[in-house]
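Note that one protein chain of the assembly has been removed; the remaining protein chains are unaltered in position.
Each chain gets a letter, A, B and C, in the order it is written, and its residues are counted from 1.
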Amino acid sequence: MEYDVYSVRKDFPMLNQQIYGRPLVYLDNGATAQKPLSVIECINNFHTSKNSTIHRGIHFFSEQATEEFENARKTVQQFIHAEKSSEVIFTSGTTGSINGLAWSFGERFISPGDEIIISEMEHHSNIVPWQMLCERKGAVLKIIPFNDDGTLEINKLDTLITVKTRLISVMHISNTLGTINPIRAIIARAHANDIPVVIDGAQSVQHTGIDVQKLDCDFFVFSGHKIYGPTGIGILYAKEKWLHELPPFQGGGEMVNVVSFQKTTYNEPPVKFEAGTPNYIGAIGLAEALKYLTKTGLSGIAKHENALLEYGSQKLSELDFITLYGQAPDKSSILSFNLKDVHHYDAGMIIDKMGIAVRTGTHCAQPVMQHYGISGTIRASLGMYNTQEEIDTLISAVKKVRDMFA
Amino acid sequence: MEYDVYSVRKDFPMLNQQIYGRPLVYLDNGATAQKPLSVIECINNFHTSKNSTIHRGIHFFSEQATEEFENARKTVQQFIHAEKSSEVIFTSGTTGSINGLAWSFGERFISPGDEIIISEMEHHSNIVPWQMLCERKGAVLKIIPFNDDGTLEINKLDTLITVKTRLISVMHISNTLGTINPIRAIIARAHANDIPVVIDGAQSVQHTGIDVQKLDCDFFVFSGHKIYGPTGIGILYAKEKWLHELPPFQGGGEMVNVVSFQKTTYNEPPVKFEAGTPNYIGAIGLAEALKYLTKTGLSGIAKHENALLEYGSQKLSELDFITLYGQAPDKSSILSFNLKDVHHYDAGMIIDKMGIAVRTGTHCAQPVMQHYGISGTIRASLGMYNTQEEIDTLISAVKKVRDMFA
Amino acid sequence: MKNINEIQQEISEEFELYDDWMDKYNYLIELSKDLPVIDTKLKVNDNLISGCQSRVWLHADYEAGLIHFTADSDSIITKGIIALLIRILSGRNPEEVMNADLFFIDRIGLRQNLSPTRSNGLLSMIKQMKLYALAYHAKSKGS
Partner (left out) sequence: MKNINEIQQEISEEFELYDDWMDKYNYLIELSKDLPVIDTKLKVNDNLISGCQSRVWLHADYEAGLIHFTADSDSIITKGIIALLIRILSGRNPEEVMNADLFFIDRIGLRQNLSPTRSNGLLSMIKQMKLYALAYHAKSKGS
């Protein structure tokens, strides 16, 4: 079946907005995605006719909620092709997943002098937790640099990996450059040295099918709100063997088995890692979003988004006053650029007034900005519901900016 | 104005349910509360016509969302009477708040041999994080015991406090016993020794007005979902002076000021403590719930709930086969009991079939069960919308259980 | 002796007599009284099954190629359920237990009407019984 973006758009009530008297052009999907009606209604419906906390309750609604929550876990499992649903841990988001993991992995496996490798293009959420860990444990953070076109200098990896390397954490797709990183190669090289790998999938899982078993990554993290689901929910996938080795990162709620002041024992994973009342409504809403994506067809979405990206890149590159950041051959969904001699902030103010939602600034990736010696970019990030006409609107807005500030 | 529980009930669609052909009697409010229509619609409305991430965005919807998010912070501030809105940190829930705080406080202030005091009646979420901290730092956890009637042995506090005491963390209202603890006295005694105090308000903020300035507590935590708001959102209130002293508990997102691989500096509080995309929809929904409570009138709610509690206690104590746990003179909203010679689980199964949602088991407070040498209790926990007739239904169900198992 | 499926069929028919849930529970309470109760000295933590809301102790004996289960629980309804499981699975050889397809759970509506939490407990019980069978099976092969 052909992918029909106009019929997809009808599923997203938020897109049907006017702003400053113009139809909203939402190109800020990298920050957060809009929610399809099925997700909105699922949450609504849960609130009005199903709400109850999960776990230990034995009354009807508690049991029903527990079942929906555990089914949500299975839906996530299937979506990312995990081997077992117990490998899927619900967290508060990508940032929550990485921080929890950094804490837990750090307590168990990181000693002074140990090394952790990340890349120069990471989002702050995949930098700062590791910096905090390294500072706490006296470990060393090492950086895979990237080339000006936005590709990782992957050949440097061999010299970065030493006998002291304990973990590699890299993003799958860059939120500023759109680069699709060669994570299979990275994982293979890491595993050849017995080093586990964390993949930050915050910008990939909504654009491309994920098979954590084929990837063979040890950990995979993403956020609900960027994949057309609710806020306050995220995923930490961990290969089963890690679930037993890692200590819990939070205490309380149902994550315990026996609590006494002398000794507390923990529950089995995944519950071991889900202290307190989880965001069960968020989890159920996220599962609904994943079902929507599956139903709509991941490959159709990817094809549509890739065509849009190509169209947008083409149109932008025709403008001689534009610098485009991120020109990797393997690229996804992100158009990051600046106008010559125009501050991204000035540009953003005007683009906004044309009814277009783009993001300006560092996109929580200051090292990328430092790489190019700039203070920020204008970023248009594409989603499944964006159209060619919307790219055209963006292009005219960019021209208008040029006219105003030239 | 008289408090009219029947008109309040109309605001909660979830209450209008049938279960096993009987009208739902929802008495599991201690676990989670139902949401008023205004909260449900606020979330719905945000999803359909306002959704965008907050902070750095300069486009219309991002700015509007940022403003609503910051207004939500102010609503929380006003609700708990904090001095400044920057003292209000959004977290994922009570458990998230305590874990974050335990981590942060522990890093900064806890050394081997130091002591932390909690009580014997705490929820696991206010036990395990401190146990984990004590284990990590070689500190010692000390326990304020309680009397069989459910009151704290507060006179023991003086001997528990030593020069090594660094922190006291106690619950305001017990989720198993209903005891309203004398937190003012505890705070006064702690402060006389320069010891900061954390108040777990998970079971109090929805039942009684909170004024953190009058209480003079250093930290106050609670969950959104127990105060008629959304899941996945909670509050950590911290007195301003702590905000500057404590290190952030998570890294990433907007909580940074400058990120480079050499040195990362943190943003001002509260943002310093809110790494990643916060659950901004949860925060806005929580604010809506607080507005609903304020509009309905906290004192009317408290009066109604207290009358119900008294009625329920009276009715239960008339049954000679019932043991009621928690008979403190100062009590709120919780009826915890067992039937003589009947397992709470058997009772719960039958009570459920009568359309009544109660919780059975340890209520995440195993030490309380250990105190009484029992494996659990049946807990009916009251909310603003419960009625005397519902208590009567519970009483008949309890009698039915007696008839079946006697 | 009837085979596993015949007994399951029999149980399903017994439960069909009751259309009211209270009556089904009353019947489980009745059944709980017939449970071959575990020797008190076997009611130790090692025999506790985790994952149940009530405490369940399960013990297995292996004699002349057949497994005999005894059990206890502090919950009467749980005891009733275990009584059903034992009626079906006790006195069988390891292969039979290992391969048993316990369709009676769906038939009598245990899964929907006893809770998933309870079902989880139930699943833990069944898993433990099958684990015993597996162990004795391996042992008999080994010898």
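Just so it is clear, a residue touches a chain if its C-beta (ideal position, glycine included) is under 8 Å from a C-beta of that chain, and two chains touch if they have at least 3 such contacts.
Computed from a predicted structure; not experimentally measured.
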Next on the checklist: Using the document's definition of touch, tell me which of B:67, B:83 or B:389 contacts the absent chain.
Outcome noted: B:67
Checklist entry - Among A:147, A:306 or A:375, which residue is in touch with the absent chain? => result A:375
Next on the checklist: Out of A:188, A:258 or A:404, which residue would touch the omitted chain in the full complex?
Outcome noted: A:404
Item to check | Where the unshown chain meets chain A, residue by residue | outcome: 20, 343, 345-346, 349-350, 353, 360-361, 375, 404-405
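Criterion: only the chains that are shown with their structure count from here on.
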Item to check | Centroid comparison with chain B (C-alpha atoms), farthest chain | outcome: C
Checklist outcome for this item: Distance between the CA centroids of chain A and chain C (whole Å) is 46
Checklist entry - So how far apart, in whole Å, are chain A and chain B when each is placed at the average of its C-alpha atoms? => result 30
Checklist entry - Where the CA atoms of chain B average out and where those of chain C average out, how many Å apart are those spots? => result 39
Checklist entry - Which chain B residues sit where two or more other chains touch them? => result 20, 345, 349, 360-361
Next on the checklist: Can you pull out the residues of chain C that are in contact with at least two other chains?
Outcome noted: 53, 115, 118
